[in-house]
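Here the complex is missing one protein chain, while the rest keep their positions.
In order of appearance the chains are A, B and C, and numbering begins at 1 in each one.
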Amino acid sequence: MNTFIQVMVNGLGKGAVYALLALGFVIIFKASGVLNFAHGSFVLLGGYVAVRTQDDLGFTVSAILGVATAGLGALFIERVLVARRPLADPIALALLTIGVDVILTEEIIRRLGVELPFLGRPYDGKPIQVGDITFFRTQLIALAVGAVLVTLFFLAFRLTGWGVAMRAQAENREAAALMGIRRGRVTAAAWVIGGVLAGVAVLFLATQDFSGSGLSRGTHAIALVAFPAAIIGGLDSTEGAIVGGAIVGLTEALSAQYISFEFSKVAVYVVMLTVLIVRPSGLFGTRERTRV
Amino acid sequence: MSPAATPALQVDDLALSFGGVKALDKVSFGVAPGNIHALIGPNGAGKSTCFNVICGVYRADRGAVRLGGNDVTGMHPHQLAGKGLGRSFQNLALSMHSTVLDNVMLARHCRTRGGFMAAGARWPSMMSEQAKHTARAVEICEFLGIERLLHAPVGGLSYGDAKRVDIARALATEPEVLLLDEPAAGMNAGETAEVAELIKVVRDALEISILLVEHDMTLVMGVADRITVLDFGKVVADGTPAEVRNDPEVIRAYLGEQE
Amino acid sequence: MSEGTLTADPPAETPSHGRRGGLLSNPATLFRWGVRLVIALIVLTPPLYFEPSWLRVGQYVMIGAVAAIGLTLLTGQAGQLSLAHPFFMFVGGATYCVLGSEDAPGKVGFGLPSLVALIGAILVAAALGLAFAPVSGRVRGVYLGVATLALVYVGLYLGQQWTSLSGGTASGRPSPDLNLFGIKTLRNDPEISFLGQAMEREQRVWYLFALLLLIAALLAWGAVRSRPGRAWRAVRDNESAASALGVNVPRVRAEVFAISSGYAGLAGVMTVMWYRLLKPDESEFAGTYSIVVAIAFLAMILIGGLGSVGGAIAGSVLVFGLPGMLTIMIGGNELFGTSGANAITPAIFTSFVYGAAIIIVVLFEPGGLAALGRRLKATAARTQLGSTLLSPKGS
Partner (left out) sequence: MRQSLKVPALVIAGALVLAACGGGDDEADSGGADASGVKTGPGISDDSITLGVMTDLTGPFKDFSTTLQAGHKMWVDEVNAKGGVCARQIQLESRDHGYKAETATIQFPDLEPNVAGFMELLGSPMIAALKTDINDKQVTTMAVSWSSELLDQPYVIIVGTTYDLEIINGLDYLLEKGDLKKGDTIGHIYIDGEYGANGLAGSKYFAEKNGLKVSEAKVTSTDTDMKSLVTKFKSDKVTAIALTTSPAQTASAATNNVGLGLNVPMIGNSPVFAPALLDTPAAPALSKLYVVASAVPFDSSVPKAKEVATKFIAENPDVKPSFTVQYGYAQGLIWGQILQKACDAKDLSRAGINAALKSSNNITTDKLVSDLDFSKPGSPSSRTVYIGQVDKDSPGGLKQVQALKEFPDAKTYKAPHES
């Protein structure tokens, strides 16, 4: 029983960070129709700035700087590249972000050299024991930060003008433009939020507790796990991203414990395929309407 | 309706609801062979729903669709193309990057055979079949006056020419019944008159039946042999243009819409 | 219609003019023969002059080209985004080894003739592609792209688990030699020389790959220009319209996925012949059948021009060829005077090049190299000299 609880704790802890990443994907996709393959490199970008400044500025300031850089980086990509082709083919835009990702990732990895710098100094590697169960601080803080950010996001999404505009735009990009919604501003804000969420996620990803490794190519790889999370929930559903993140985290942890570790990654994709066969647009996603 | 001639297209007692709203309710009408038949009605009357049921895009809750005496209820759109039902599209739905000929040749898909290997290896029987069908497609394009554009990408054509490509493509399925979805949408008066002329020429030359779903009254009154009027998913009138024009139900339906 | 769909459809079959005229009297015929000559020279001469390293680069480019042609049919022509190509390559390679090898301790082998194994590998890959129909027929757009990613993970997992077929990640299993009408490809048996140059392994593999690529490209060109190609583009552009015109959309979607998988299967056979080894990857992010390779294929077809067969080949020259060429040219030196852990190596440099190429293509030349080629041709066609030098195929 203790083992099962520990497995659930592990799974949910990871799921919280996956949810942050998946939410970033979804927000960007909802606003601009772009499947952002560069999300992993936003993660690296935020992490890189944070690790390079944390010795001089301390963790908190460098973390804020890293998060801000990831947000601004995303904004830069949106303004300079994506906004130039607002109605381009979704596949082309997805590929565009792959191009960005390749360059950004290679360059950051090159700059890191042989270093494996870690983030999360204030909380990393200091687990709390409750009976036989271990709670990793990184995961607890990730859960708390995730919950706060997600709540803030949903409040903003429901209550602010931006949220209304964003929802209108997600419904129909052309109609929203006709209704006078400033598409550029809504989309740009969405990219900034996506980037910021990626920047927050890396503060937990590049830690001993969460991924066991510092900032590296592995961090980029973990960011890709948020893909199935976003797909399972439905690419245009913000609630779905949260649910998808939790599903992926739990699927990984449970199948690693009860089937085998090497099957756990496959298990995530098996779950995703099953969802897609039943619901081709994910659990909460709206079905694509084909024009006649 | 005279029992002697089998209608080219017959719709019987169609009913379809979307979430409790009756989009179609006991809709029945028939398109006589060689007729130009119009289906009209104010916005939301159920014209498009009815059109989509006939085309196989929607499946009716109840009722039947017969094509030249064959029951085609519930068939998929691609099956209907082989049964002699051709259709045009309101938004044209052409492949913009492909050439005119390529677009028209698509309609020969169900009349031709040959998969990847045969096509890839340029199998002689496939090539001769293709040549034959290309000749027919060119003939149809000539008929519609777009033969000079055969190798031009559709994306660069004027709206009128693109509309002709759309109709050419529908005709290339060799239909017995041609369904036209708002052919005059987005056209000015001059272009509309041109389309009206075209519809008549098509009917006369190819001896096919045409069902026209249209908003534009001038077009409908000018070309239709018979008109069915829908309102709130029900047939409110069915007759010649002259009969329909004076039908109080129709006038009420259309005037009601204008308020 | 969206503003920037990245498509490069070839012109439809034009009625051929000038078949009747004499060879030299008709410019169109002359042009066509000129192009064939240039292509033949590019294909035939390198094995006579080039070092084995360069030949290996060329062979590798041809593997990429075959795979990319398959992908450009699927993604460019039929509009289905797929990242599953490495999986089908792996399936093709494994099937070839299983069918073509003799039984060995711990490794299943059927000992079939190698040509049968080659065809079997393509068919098995295609059949598995068809088996993916419940997903490929229903799931659309970017959802399909991520869904296909699942297969890369499945391939990695099965390759590691099913060692009696895959040989396992530890040492893999050797590739069967392709015996083409008595001529072995991977060994000097029988010894052949051509114009004074001994035809050894690298030369043989080069010519074999060139032949396979030629067949693959001709089949693709033929299909794109006729019935199947029209159906693919119709499904890509508007499924409802395609359906109304008599195209069975789910069937076409499943078929093109299977065909594309068959191409990947062939590329997989070529890969194991190139390495003379089948070896499952150790991770999903690095290796022969990894996500990185899936993305490289997408880059190839995008840079080449989505849907263009010639473009796919050109894309492979850039994406698969450039790193190898730079590696040989740079040799033991490092680029730009950098060294140590932060060096800009050929591998990193080419990553930059192809990343940038993708961005530039999407932003400035959505038709890719194929569109560039067509434009060049149009310019050249105005000068007589140009028209005899440039390809009618566009690239």
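Observations on the structure shown:
Everything that follows uses one rule, which is that a residue touches a chain if its C-beta (ideal position, glycine included) is under 8 Å from a C-beta of that chain, and two chains touch if they have at least 3 such contacts.
Please read all numbers here as calculations on a predicted model, not as lab measurements.
Of the chains displayed, those contacted by the omitted chain across the entire assembly are A, C. Contact with the chain not shown here comes from a single listed residue; of C:48, C:116, C:192 or C:360, that residue is C:48. Which of C:170, C:192, C:360 or C:378 touches the hidden chain is settled by the complete complex: it is C:170.
The hidden chain makes contact, of the residues C:155, C:323 or C:366, with C:323.
Residues of subunit C in touch with the missing chain: 33, 36-37, 40-41, 44-45, 48-49, 51-53, 56-57, 60, 156, 160, 168-172, 174, 195-198, 202, 214, 218, 274-277, 279, 282-288, 323-324, 327-328, 331-332, 334, 340-341, 343, 345, 347-348.
Mapped onto subunit A, the interface with the missing chain covers residues 3, 6-7, 10, 14, 113-116, 118, 121, 124-125, 127, 129, 132, 134, 136, 207-214, 216-218, 221-222, 252-253, 256-257, 260-262, 264.
Everything below uses one rule, namely that only the chains that are shown with their structure count from here on.
Ranked by separation of Cα centres from subunit C, the top chain is B. Of all chains shown, the one whose average CA position lies nearest the global CA mean is C.
Chain centres here are Cα means. That of subunit A falls 33 Å from that of subunit C.
Averaging Cα coordinates per chain places subunit A and subunit B 48 Å apart. Averaging C-alpha coordinates per chain places the centre of subunit B 42 Å away from that of subunit C. For subunit A, residues that reach two or more other chains under the stated contact definition are 291-292. In subunit C, 5, 238, 240 are the positions where the chain touches two or more neighbouring chains simultaneously.
Per the touch definition, subunit C reaches subunit B in the complex via residues 1, 5, 7-9, 11-14, 218-223, 225-231, 233-234, 236-238, 240-249, 255, 259. Of all the residues in subunit A, the ones that touch subunit C in their complex are 29, 35, 81, 84-85, 87-96, 98-103, 106-107, 110-111, 113-114, 217, 221, 224, 227-228, 231, 235, 262-263, 265-266, 269-270, 272-273, 276-277, 280-282, 288, 290-292. Remark: subunit C residues 2-6, 75, 79, 81, 134-135, 138-143, 145-147, 149-150, 153-154, 157, 160-161, 238-240, 284-285, 291, 295, 298-299, 302, 306, 340-344, 348, 351-352, 354-359, 362-363, 366 touch subunit A in the complex.
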